[in-house]
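On to subunit A.
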Amino acid sequence: MKIAIRGGRVIDPSTGVDRISDVFIAAGKIAAIGAPPNDWHANKEVNAAGLVVAPGLVDLAVHVKRGTLATELAAAVAGGVTSIVCPPDTDPVLDEPGLVDMLRMRADAQHSAHVYPLGALTKALGGEQLAELSKLAQAGCIGFSQADAPMIDTQALWRAMQYAATFGYTLWLRAEDFHLAKDGSAHDGEVSSRLGLNGIPSFAETVAIARITELMQGVNVKCHISKISTARGVQMIRDAKARGLKLTSDVSIHQLHLTEVDIGHFNSNFRLSPPLRTGRDRDALIEGVRDGTINAVVSDHTPRPLEAKQAPFGEAAPGATAVELLLSLTLRLAESAKFSLPDALAMITSRAAAAAGIPGGGLAVGAVADVCVFDAGAYRHITAASLKSAGKNTPFIGYELPGVVRATIAAGHLAYEHVA
Partner candidate 1 sequence: MLSKKNLQLNERGELHHLLAIEGLPRKILERILDTAESFVGVNEREVKVVPLLRGKSIFNVFFENSTRTRTTFEIAAKRLSADVVSLDVARSSTSKGESILDTIANLSAMHADMFVVRHAASGAPYLIAQNVAPHVHVINAGDGRHEHPTQGLLDVFTIRRYKKDFSNLTVAIVGDILHSRVARSQIHALTTLGVPELRVIGPQTLLPTEIERLGVRVFTSLEAGLKGVDVVTMLRLQNERMTGALLPSASEYFSRYGLTPQKLALAKPDAIVLHPGPMNRGVEIDSAVADGKQSVILPQVTYGIAVRMAVMAILAGATR
Partner candidate 2 sequence: MNSQTTLDSDAEQYFETLKMQMAASIAFDAKLVGVFSGGAWLADRLKQELDGEHEVGYIDVSFYRDDLSTAGLKPVVRSTQIPFSVDGAHVVIVDDVLFTGRSIRAAINTLFDYGRPASIQLAVLVDRGGRELPIAADYIGEALIVPADTMLALEKREDGKLTLISEPWPKR
């Protein structure tokens, strides 16, 4: 399929390109930018006048459960996301190569966003017995993770690091001390004390970061810390990177907009993991993103059935549906925290792809054609009905958010087109 995207503002954060131009796509690749290739005949013309043409978004945390792959990929491309990293807490968990094969096969059949699975670090995410990392890597896993499951045994974590380092694999780890976070549902602070919710203290995160970075000190392993949430955590990661550790990190977009106060009257849509923290933490996280301490911003897309959220706050399942809000929430962050549009897009494209070591996130000629065309100036009203995801659980229901995706191209296919 040959697609021409005419007259848009082409922004490629990976190369610094930012100009009005035409983009030509053929054979799944970016064929040319500016002048058309020789003998050009398009099957499809996209009029992008007044719109932004950006790399397809790269979302490093999209949870996909059994049976929801089709809806969640549709949600992703509706949000301009063309690459997702999928944690291993699928059902069943990705601890066998055959399961990874099956996931990738099903994903390919959708001709939608690219799916990059993370393999289970331990069998059944039990935190004890290592999974077959090499076989899983051969099946296509780009790293290994416990998802949100704990790794209580520090020696097991150390051994896992050593084994992963042997083959150059990256560990994707949550930084949350199991016992300190156990039973908790909100940041341990004024709000949890008022509402009588079990708290998850900030040091549940910093103790865990210290554990990871101290182990890394002696093992030459690459680690990616997912979803950091505290000001002190940002500083510890900044310090660890300065010491030369091979460390990358990400933050959930929710943490950059919301704080513990937003929980209000026990609104379970605000039950997230890690929990929403203080305004001070939020500001430090934004600065961490700005200075590169935090490599990427992720949606931490976690769709939940209605009944999982219609429960008292502490009993509601944590997480929010978010993959199709990532672009809009990033644009809103650009407004409120004063990021340029290319800088804001970098967090969810080039910087994310680089952190994960996966293709995508750029618009170089010859690269796989993953493109997102959106109207940065248009606003959308977020309602449950407007969400493509099976999960309708988001704190942003009722919000007016900037950014309407007009077309998403994944590997040269028109995967999504907005119908007005």
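In picking the candidates, the idea was that all candidates are chains of the complex that A comes from, given by their letters.
Note that contacts are C-beta pairs under 8 Å (C-beta built on N, C-alpha and C of every residue); 3 or more make two chains touch, one makes a residue touch a chain; residues count from 1.
Being a predicted model, the structure only gives us computed values, none of them experimental.
Student: Using the contact rule from the top, which of the candidates 1 or 2 touches subunit A in this complex?
Tutor: Subunit A touches candidate 1; the others do not touch it here.
Student: Along subunit A, where are the residues that touch candidate 1 in the complex?
Tutor: 188-190, 192-197, 199, 201, 262, 264-268, 307, 310-315, 396, 398-399
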